[in-house]
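Below, a portion of the complex is reproduced, with chain positions unchanged.
Order of writing sets the labels: A, B, C and D. Residues in every chain begin at 1.
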Amino acid sequence: MDDHPPNLPWYQPIGDEVQVFEAAWAARLPVLLKGPTGCGKTRFIEHMAARVRAAGGGTGVPLVTVSCHEDLTANDLVGRHLLLHDRTVWTDGPLTRAVRSGAICYLDEIVEARRDTTVVLHSLADHRRVLPLEKTGELLQAAPDFLLVVSYNPGYQTLLKDLKPSTRQRFVSLAFDHPPPALEARIVVHESGIDATQADRLTDIAQRLRALQAQGVGDGVSTRALVHAAQLMRQGIAPRRACTVALADALGDDPALAQAARELIDVLLP
Amino acid sequence: MDDHPPNLPWYQPIGDEVQVFEAAWAARLPVLLKGPTGCGKTRFIEHMAARVRAAGGGTGVPLVTVSCHEDLTANDLVGRHLLLHDRTVWTDGPLTRAVRSGAICYLDEIVEARRDTTVVLHSLADHRRVLPLEKTGELLQAAPDFLLVVSYNPGYQTLLKDLKPSTRQRFVSLAFDHPPPALEARIVVHESGIDATQADRLTDIAQRLRALQAQGVGDGVSTRALVHAAQLMRQGIAPRRACTVALADALGDDPALAQAARELIDVLLP
Amino acid sequence: MDDHPPNLPWYQPIGDEVQVFEAAWAARLPVLLKGPTGCGKTRFIEHMAARVRAAGGGTGVPLVTVSCHEDLTANDLVGRHLLLHDRTVWTDGPLTRAVRSGAICYLDEIVEARRDTTVVLHSLADHRRVLPLEKTGELLQAAPDFLLVVSYNPGYQTLLKDLKPSTRQRFVSLAFDHPPPALEARIVVHESGIDATQADRLTDIAQRLRALQAQGVGDGVSTRALVHAAQLMRQGIAPRRACTVALADALGDDPALAQAARELIDVLLP
Amino acid sequence: MDDHPPNLPWYQPIGDEVQVFEAAWAARLPVLLKGPTGCGKTRFIEHMAARVRAAGGGTGVPLVTVSCHEDLTANDLVGRHLLLHDRTVWTDGPLTRAVRSGAICYLDEIVEARRDTTVVLHSLADHRRVLPLEKTGELLQAAPDFLLVVSYNPGYQTLLKDLKPSTRQRFVSLAFDHPPPALEARIVVHESGIDATQADRLTDIAQRLRALQAQGVGDGVSTRALVHAAQLMRQGIAPRRACTVALADALGDDPALAQAARELIDVLLP
């Protein structure tokens, strides 16, 4: 935490992800972040957007984030004609704004989007770096500081919801996972303000809950949920109860799993 | 009932749900209420919205309730452009109104909503507390008194209709269930005005109907249905008949179950 | 028939359905009518709407009927913006008209409607009695004489088309079935003008056709179809032929069933 | 053919269908015509519409025909708002025109329509005889000469495409089939102008092709196709070839069936 660059959104690196991202940025190669929910992908991209060197020489480029979902159409990303007074005017979507102005466009959980959403990215994610605006006839060349970054969670991937090889092979892949215990405890302390001893105990519980879950479905307890438990403790909720409502009951609806999680919490916490 | 705060919508607490909610409110952590139909989730959130301390120091914040369903789109929540006179004007949806003005936004039966509805909540339900209005290009920072609360009924959960882990892990979970008999009888007396003896007898029937149903599908007789039976009795309908039309026939269409329920009612009631 | 209240739409009661409905009305509890097609549910609600005591002290409240189907949306019920001259104006749907003015809103065959249609009823069918008009931002409190009544036919119920427990438990349930022979004959006489002997013979045929069908699918011959046969006989069609075209051929397309029905008619009728 | 009423569209009766329809018309009972394609249902209803006695005392009422299909919505039948100059105006659909003005509304192949189309008929097809125009708030009482007539082909009926019992039991059913040979030959002569000997030979072929097909799917050779073959013969095409292109090749794409049909034609025709 000592060596964290000042004036940047706080992020705790786990490996060489900062260096690989900077190399991909330098070559303007699209990047895919993959990993479970709540492990820090969003904070990482906020950090990197503020950190990279812009084409103009300054530090940091704007970040445009889009949460993907199954009703997100290519038009939502690219833009559409809107009726204004007595005529229709073209309005750029978030992707087009990023392409035109030079920004990192971060598409969170890309596999949730409809297929047409991913296809529109193809010409932006290879040597062409262009976005055809078919509705207006414009062929938009990306600004120098445009970069496409997408995330996805391999745990949700199904045959129906997967990246096509022609999409995936356009991206450099960065794999994320839950941080090792010592780093995770630092994150919990930083985010919630509880003391290190309590944070270590929470991290220990997270490790064991993840082991409990390893055979089943789902992503395992997230660092974000751990921070939630710590925040409830700061508000005076007893540790056992805080972990039950923030961790155990957030695992899903399998009664046997929930019961095992509660017993584990009872054993480990006062 | 004696210690109920005056001037608040009536609610009979079952456990420490009021205290945990107040802690989550203090840290502005999103809350998920789970439990069967008719067990008091709606009354609880009405009570809490009137009870919490607002950022400005006063008591109570506005409550915006949305009943979710499979045709509810993200646009329904966020807002849309409407044609007015000779131009289109942006109109905030209920979620945006709550985010902008500072209110508790309560999404009832969240799993019934389409997936795109839940994804739009992600950036409001983590450290960012922002709502991107993609249609207008606005990035709306939530007002201090905004809080997201959702409910869902684990009994309906299916593989197709479940919360994604990336959604669920953003929420502190509060589990509700049918109240214990003594508390349920207090509720029936308060809501219908029948006497305590009759209420105890209805509560006893509810207990047994829930046991009868425990192997099957469905949620069990709700406290709400019990109040209905009591209200019919107040209008002069015989107890047996009131319980048949309000409880037994509301269990579903399984003829064997309905018959068993009617026989049980005949044995227990005059 | 002697004791039928004058000046009301004619209805032949079968049991205590009039009294239970009046009690539910007094407490303004929503009512669910269930039973097979053509057994009199529509006539019953027409009768009750004209019979109940209005909040203002008079007799009878308006009735708004909506036939549900799988394309009926919540907007169809609640209302929508229509373009008028140079601006859009809000237009109440039938449900909103009933809520605003105080009327019985009767949703016929509710399970045929889309799920979003039933969810919009929830806040009208519990202690809140409100209808949120999300499109206009209005939260409409129901007028004193508003009551929600729905019907459905258990014979059509499937896993895909069923009432959710959270919907069903909001309603008092009144079960209907084919009337007993003596009452059914009175209905046939009243509706068609044939004599009592002929009506008894038709009622006898209906009983036997229902027995024939009891193993199969479908609802059994309805009282409405029986009245049709009687009306054809009044126009000079021979009883055998009238029963064939109004009863036997209306049972469905199973050739064996149709043949058995015709033979039965030939045996019983001249 | 001798006793055919003058000045009416030509129709060759097969049984008592004219008398039963007149009785149903007198009582204004809705009628369902069922039978295979090309057997004369359309000509029958054209004939009856011109034949029945109108309420005003004259002969004949207008006929409004709608061919149903799976994209036909209730709005297509009932009407919709159209933008005209600077405002929207309501435009009656074909059903509403028939209800308002007093006409026979004939819905051809009703089971092909979407379910919402059939539900809109319910209040027109029972004692109420009303059509609620939900979009305008009008409750339209049917004119005295309105009658609803629907047709369907039992051969297409599937579990997915069937009349609901609550729809079917509202109709008097008239079953049609291919005419007996002597009557069918009269029809062929009347429609094509070939001589009676040729017509008998064609009718004979039709009988045998229908026997050939009786085990399989489909409706059997229609009278309409027989008339086509006769018309080609009138244009100089050899009988064998005319029957092949109008009858054998119209049976479907089963090569064995087509081959058997051609051989049969070769044996029977010069």
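The criterion applied here is as follows: a contact is a pair of C-beta atoms (placed from the backbone, for glycine too) under 8 Å apart; a residue touches a chain by one contact, two chains touch by 3 or more.
Quick caveat: nothing in here was measured; it's all calculated off a predicted structure.
Student: What number of copies does the complete complex in this structure file have, with 4 given?
Tutor: 6
Note that only the chains that are shown with their structure count from here on.
Student: Copies chain A and chain B touch; is their interface built from the same residue numbers (over half shared) or different ones?
Tutor: different
Student: Fitting on CA atoms only, what is the rotation between the copies chain B and chain C? Please report it in degrees, nearest 5.
Tutor: C-alpha superposition angle, chain B on chain C: 60 degrees.
Student: Where the centre means the average of the CA atoms, what chain is farthest from chain B?
Tutor: Farthest from chain B by mean C-alpha position: D.
Student: Taking the mean of the C-alpha atoms as each chain's centre, how many Å separate chain B from chain D?
Tutor: So the centroids are 53 Å from each other.
Student: Round to the nearest whole Å and give the separation of the Cα centres of chain C and chain D.
Tutor: Going by mean C-alpha positions, chain C sits 31 Å from chain D.
Student: Specify, in ascending order, the residues of chain B that touch 2 or more different other chains.
Tutor: 83, 86
Student: Chain adjacency by touch: line, ring, star, complete or other shape?
Tutor: line
Student: State which pairs of chains touch, listing all of them.
Tutor: Every pair of chains meeting the touch criterion: A-B, B-C, C-D.
Student: Can you tell me which positions in chain C touch chain D when the two form their complex?
Tutor: Counting only chain C, the residues touching chain D are 36-38, 42-43, 65-72, 76, 82-86, 93-94, 97, 108-109, 112, 153, 155-156, 191, 218-219, 221-222, 224-225, 228, 231-232, 234-237, 241, 245-246, 249-250, 252-253.
Student: Applying the document's contact rule, which stretches of chain D touch chain C when the two form their complex?
Tutor: Going by the criterion above, the answer is residues 16, 19-20, 22-24, 26-27, 29, 32, 34, 73-74, 81, 83, 86-88, 114-116, 118-120, 122-123, 126-128, 132, 134, 137, 154, 157, 164-166, 168-175.
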